[in-house]
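Worksheet: the structure to be examined is printed underneath.
Incomplete set of chains, arranged as in the complex.
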């Protein structure tokens, strides 16, 4: 059975909830055939550092990560927003440039979705 | 002559006018070579239920639908927004999960556009 590979591009903090809900619905629909990667760049990388009442966003990410969703963050964006690489949660992989990651994944057959 | 297949992803009610104008221009440009599908998910599904002064949006959709544009709506989004499946206009096809539809269409060679 063919895999359904999809990359979500999150460049804006407002898009996170929509993105995570989309992924939840997608995985409920296709089950183990789904392969999901999220590339966060621009201001959206700051959500990985959420604390306090926004912590529930991280909890949802961790849950999806445990279901196999691959979370990445653009290194350029982390630097541009003066965030600490060493404080990034361990379920997130740092990629040198978010755009390069997105281009390569589309080249590997991933569908692109901007939530 | 090759077909030019394109999927428009509308996830926000503000994007509808831009999407419909894009499609109008596209079909004027390429004529019968164009194959267009719209996937509406998230809050954007509510536009299918427009009445009153927003009814002109539906009129434009119906016109494009008669020109062959394929309108779909995400079932998860309809439920999440407490909308009635049975009140959806008949030119709209319900798909179980909007994201799955988008991923499959890209796999079939449809270009992706977020208006």
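We call the chains A and B, going by the order they appear; numbering starts again at 1 in every chain.
Note that a residue touches a chain if its C-beta (ideal position, glycine included) is under 8 Å from a C-beta of that chain, and two chains touch if they have at least 3 such contacts.
Every value quoted in this text rests on a predicted model; they were computed, and no experiment measured them.
Peer 1: Note that 2 identical chains are shown, then give how many the whole complex contains.
Peer 2: Taking the 2 displayed chains as part of the assembly, the whole thing totals 3 copies.
Just so we're on the same page, only the chains that are shown with their structure count from here on.
Peer 1: When the centre of a chain is set as the mean of its C-alpha atoms, what distance in Å lies between chain A and chain B?
Peer 2: 26
Peer 1: Which bits of chain A are touching chain B when the two form their complex?
Peer 2: So the residues of chain A touching chain B come out as 2, 4-6, 18, 21-23, 25-26, 28-30, 109, 111-115.
Peer 1: So in the complex, which bits of chain B are touching chain A?
Peer 2: 9, 11, 41-42, 74, 76, 80, 96-100, 102-104, 106-107, 112, 114
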